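Just dropping this structure here.
Moving on, here comes chain A:
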Amino acid sequence: MRIAVSDASFTPPRVQGRNTRKGLTTLSMMPPLEFIIKMGIYALMTVCVAGALLSVLFRNLFHAALALTGVLLGIAGIYLALHADFLAMIQVLIYVGAVMTLVIFAIMLTERFGDASLRQFNHQSWAALGGGILLLTFLVRMIQTTPWPVKNQAALASPAVTVVQLGEALLGPYVFPFEIISVILIAALIGAIVVARKDLEA
Partner candidate 1 sequence: MFFGSGVIKGMLVTLKAFAASYFRGPDKGGIFTVQYPEQRLAEKENFRNFPFLVYDKTPDNLRCVACDICAKECPPKCITIVREFDKDNKPLKRPAVFSIDHTVCMNCGICEEACPFDAIFMDHNFEIASTDRQGDLLLQKEALLKSNDYFNKIRPTDASAIDAKRAEAEAKKKAAEQAAAAKAAAAAAAPKLAAAAADKPAVPTEPPKTV
Partner candidate 2 sequence: MEFMDQIFVNLKSTVLTLAGGFLPPWAVILLCAAISLGVIAVIGPVTMMYLTLIERKVLARMQNRIGPNRTGPWGLLQPLADGIKMLTKEDIVPKNADRIVHLVAPILIVIPALLVFAVIPFGKNMIPADLSVGVLYFLSISSTTTIAIFSASWASRNKYSLLGGMRAVAQMISYEIPMVLSVVPILLVTQSLSTGAIVRAQGAYGGWGWFVFTPWGFAAFITFFLCAVAECNRSPFDLPEAESEIVAGFHTEYSGMKFALFYMAEFMNAFTLSALAATLFLGGWQGPWLPSWAWFFIKTYALIFIMLWFRGTLPRFRVDQMMNLAWKFLLPLSLINILVAGFWHFANPPLAIGGSIAMLWASGWIFTRLNRDYTPEKRTYLFGE
């Protein structure tokens, strides 16, 4: 994990650790800082899990939506921890900016008085819980046992994926999926408008 501390920021060059010319510092030899950052990420993870649980369990749907917004922001933080800066910003912009607003609008349009008092969960809640825990144990066992081909430590500290690389990849090898996505988005747009439009031909 490196802090986005480049030479143009407030820190004077002399004091930092080994300062590679690319303006990035590797802090392997500063254990306390690593410890703080590690604790930060674990805290963020627990916050996300707690938010996810809340968003599933809240009776009032509006509170569930706010909890989900918290989870999404947490996940953006996790992306930062994984050096995916661009993706974190995209996540905040699209999910929290647009998708959650849409969800909250839908909640507001469809909520009727006294909805919160109805039964929010159907009868299969226990079965679903059991199946879920079963699945979780299986997944965790699988994660711990398989030997993941993790790269060596030095490569791991390679710099973050810059926007330029992403741009070239999007319009280089992945140009076909990129065009298909735009077609899908247009289709979704038209579909949403046609379905939700108040029919005026009365």
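Candidates were picked such that all candidates are chains of the complex that A comes from, given by their letters.
Definition applied: contacts are C-beta pairs under 8 Å (C-beta built on N, C-alpha and C of every residue); 3 or more make two chains touch, one makes a residue touch a chain; residues count from 1.
Model, not experiment: these values are computed from the prediction.
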item	value
Among 1 or 2, touch partner of chain A in the complex	2
Chain A residues within the candidate 2 interface of the complex	3-6, 8-12, 14-17, 27, 30, 32-33, 36, 60, 62-63, 66, 69, 73, 85-86, 89-90, 92-93, 96-98, 100-101, 104-105, 108, 160, 162-164
